[in-house]
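Below is one structure, written out as structure tokens, with a few remarks after it.
Apart from one protein chain that is not included, each protein chain of the complex appears where it belongs.
Labels A, B and C are assigned to the chains in the order they are written; within every chain, residues are numbered from 1.
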Amino acid sequence: MRWQIPLLIVFLGGLFMAVQYFVPLEASERVYEYALDWIIIVGVFAMGLGLWSMFRVSVAKIQTKAPAWGFNIITLAGLFIMILLGLFSGIEEGKPFMSLFWYIYTPIQATMFALLAFYVASAAYRAFRARTLVATILLLTAVVIMLRLIPLGSISGFNQTVASWILTVPNMAAKRAIAMGIGLGGIATALKVILGIERSYMGKD
Amino acid sequence: METGEILWNGLAVFLTLCIFSILYKDNPFYKLAEHLVVGVSAGYFAIILYYNSFIPKVWVPIVQQHQWYYIVPTVLGILMWTRFSRKRSWISRYPISAYMGIGMGVAIPVAMQALILVPLSATMQPMGFTSLALFNNLLVAAGVLCALVYFFFSKEHVGTFGALAKIGIWTLMVGFGAGFGLTVMGRVSLLIERFIFMKDYFTNILGL
Amino acid sequence: MAFYDKLMNLDRRYVYVAMALAVAVPLFIPFQVPIYTTPEVKSVYDFVENLKEGDRFLLAIDYDPNAMAELHPMALTITRQCFAKGVKLFFVTLSQNAPGLAEQLVSRMSKEFNKKNGVDYVYLGYKPYPALVILSMGQNFRISFPMDYYGTPVDSMPIMQGVRNYDDMKGIIAFEAGWVADSWIQNANGRYRAEVALGVTGVMAADYYPYIQSKQIFGLMGGLKGAAEYETLASAKERIASRGMKVQTITHIVVILFIIIGNIGFFMSKRKQI
Partner (left out) sequence: MKNKFVIRNKVLPIFLLLFSFFLFGLHTSSAQEMGIPVAAPISSAEAPAPPMNVVAKDAPNDNGHAIMVTWKLSADDGAGKNSVIAYEILRSDNPDAGFEVRGLVAAGTKQYQDKGSREREDKNYFPGQKNFYYKVRVKSDGTFSESEVSAPASAYGQWFHTGKTSIFIATVVFTFFVVMFINWARKGRKLYVRPISGIDAVDEAIGRATEMGRPILYILGLGSAGDLGTIASLTILNRVAKKTAEYQTPLLVPVADAVVLTVAQEAVKAGYYEAGRPEGYKEDSVFFVTSMQFAYVSHVNGLMLREKTATNIYMGVFYAESLLLAETGNVAGSIQISGTDQVAQIPFFVAATDYTLIGEELYAASAYLGKEPVLLGAIKAQDWGKILIMISLILGTLAASFHLDFIVNLFRIKL
């Protein structure tokens, strides 16, 4: 009950979906769409657990007066205001729900993203040291690629050629090899799950 | 801009500055923006999930179209909530195993196609020494081979094998360097966009 | 601590400040940085520069708003260059999100140079099925565009008199953010031997270089850089792309400088240890 049936479900579900991929019949299409809906629906209900976890953690921080606990009130406020607005005043453009999204979420996410401009620089400064041959290769390629944007008269012409060679030859080779490795590892992992060998996601009891 | 817009955009600018302040060090302004956006985004996501997934996938099919077979996944979904109780939480394995099974099954052939066969067949190009193009094809193929050797786990990297693995890791590093170098431009553009956003706002309200 | 240690362990905030300045200063204080111009952009410029007053030229504004940053500056500069030389311009757009921004471009430029619609230029507007439109224009512009964007029958326009198809154009420059670029090459150039040049986004640029060697396009402008190059060649007065490019150049220099500083420190420290 606690183990066999879930493992059976994983096995059958996995086998079925893997085979379905090779069957173009309409029936198989429809089943595929239906199965994806299962994923979506389980996800929807799981979100309840997510919000609950979030709520509990914040409340706990507030009750225990953990450092900076006051900010958790803001989190909860934001959460509930969005949910209430969303449920009762609609989510069309121009509604407060969307205004909060556009003027609170969007600028913050854009700025977080923009922070990367600084972090790329600091990471390059700290990490790109010619300690070993491998590190030197990493450093030099990065520099060559970055030089594309710096006018150096005739050198630029040459640099362009080198840069585009790097991108189309070694870079291409690296990307493909990594992809293949990931493919093998991923498929092996998926098989382990389907065969019930890999079950840490199911916990213990 | 009319007042409403000024206030809203003012908020946006303020939050932008709050986030940038983390570059100096952690501070109340960053904490404020952070905790605010966590709540708002979670609420936003939940509501979007409700309207774009719950309504069309659960409510409409069952309550309106009476497609009863949608009760199965819905019951599974509800079973997720057995996790609220310590004793019954094992029941949530049923929906989770269904989720996993489907997910893994879908993933296998897709990975085999997109991650292995597509790059593999793309690398099968005519090679040779007569022209640069042919020679580059040769180099790409060789690079892929060596990089794959690097990924060998069950064989010690010594001798010729080790040498190939070394060339492999060099190839990988060239790839990483290139990836890093290419990204700087895009990230800087995002920063430019933020700066212009703030500049425009201040020029606007100061009527410059 | 020793000087080389300082070089190796600068507080990251110095890096941040340097980056912030590298973006802010060039953005708000006007000054030029030299821009290395590539032959493929130069050849576009030369082609346009050699057009004479009264020559007819076709501009395809086929990008949608999210490619504007890269392609709009090119379109602006080239339109200005042509209008200044009294070249007769034919505008067309093959992306359903483009007509609006193309209209802005056309009306703004025509006001700036007070050119007359239907006499000095015509904006033919948008039709779906890009490949088909490009092919049909090879036969006769009127097949896809019996009327212009504003609904005026094209045959009532002086500029259209004696204009049938690509043969009556000196050349075409297509600004592309997607596959339509290929259709211009294969159909306009491949079938009807029209002179075609492309302005494409940065990511696309690499894929289209081969067409220059094979002479299927007479020039290529790639992304912000290509736009900036063109602005420099045309010594344009409004240099949107160059501004962005300027920031990019300087920030990249800053990043590389920090890498160098770090390594100088590193090597000095190694020398000490020996």
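Note that in this section a contact is a pair of C-beta atoms (placed from the backbone, for glycine too) under 8 Å apart; a residue touches a chain by one contact, two chains touch by 3 or more.
Small disclaimer: the values here were computed from a predicted structure and weren't measured.
Engineer: What shown chains come into contact with the chain that's not displayed?
Structural biologist: A, B, C
Engineer: Among A:74, A:166 or A:180, which one is in touch with the chain left out?
Structural biologist: A:180
Engineer: Determine which one of A:7, A:108 or A:166 touches the chain that has been left out.
Structural biologist: Only one of A:7, A:108 or A:166 touches the chain omitted from view, namely A:108.
Engineer: Where does chain C touch the missing chain, residue by residue?
Structural biologist: Residue positions of chain C that touch the missing chain: 12, 127-129, 131-133, 135-136, 138-140, 142-147, 153, 155-156, 161-162, 164, 183, 186-187, 191-192.
Engineer: When the complex is taken as a whole, what residues of chain A touch the one chain not shown?
Structural biologist: Touch with the absent chain occurs at residues 18, 21-26, 29, 39, 42-43, 46-51, 53-54, 56-57, 60, 67-68, 105, 108-109, 112-113, 115-116, 119-120, 122-124, 126-128, 138, 175, 178-182, 184-193, 195, 197-198, 200-204.
Engineer: Touching residues of chain B against the unshown chain: what are they?
Structural biologist: 19, 22, 25-26, 30-31, 33-35, 37-38, 40-42, 44-45, 80, 83, 92, 96, 99-100, 102-104, 106-109, 111-113, 116-118, 120-121, 123-128, 134, 137-138, 141, 144-145, 148, 151-157, 172, 175-177, 179-180, 183
The working rule: only the chains that are shown with their structure count from here on.
Engineer: What pair of chains is linked by the most C-beta contacts?
Structural biologist: More C-beta pairs are in contact between A-B than between any other chains.
Engineer: Rounded to a whole Å, what is the gap between the Cα centroids of chain A and chain C?
Structural biologist: 33
Engineer: Return the residues of chain B touching two or more other chains; collapse runs of consecutive numbers into ranges.
Structural biologist: 23, 184-185, 188, 191
Engineer: Considering chain C alone, which of its residues make contact with at least two other chains?
Structural biologist: Counting only residues that touch two or more other chains, chain C contributes 16, 19, 23, 248, 251-252, 255.
Engineer: Residues of chain A touching chain C in their complex?
Structural biologist: 117-118, 120-122, 124-126, 128-131, 139, 142-143, 146-153, 156-157, 160, 164, 167-168
Engineer: Applying the document's contact rule, which stretches of chain C touch chain A when the two form their complex?
Structural biologist: 8, 10, 12, 15-16, 18-20, 23, 33-36, 38, 206, 225, 245, 248-249, 251-256, 258-259, 261-263, 266-267
Engineer: Applying the document's contact rule, which stretches of chain A touch chain B when the two form their complex?
Structural biologist: Those in contact with chain B are residues 2, 5-7, 9-18, 20-22, 34-52, 54, 68, 71-72, 74-83, 86-87, 91, 97, 99-118, 120, 124, 133-134, 137-146, 149, 165-184, 186-187, 190-191, 193-194, 201-203, 205.
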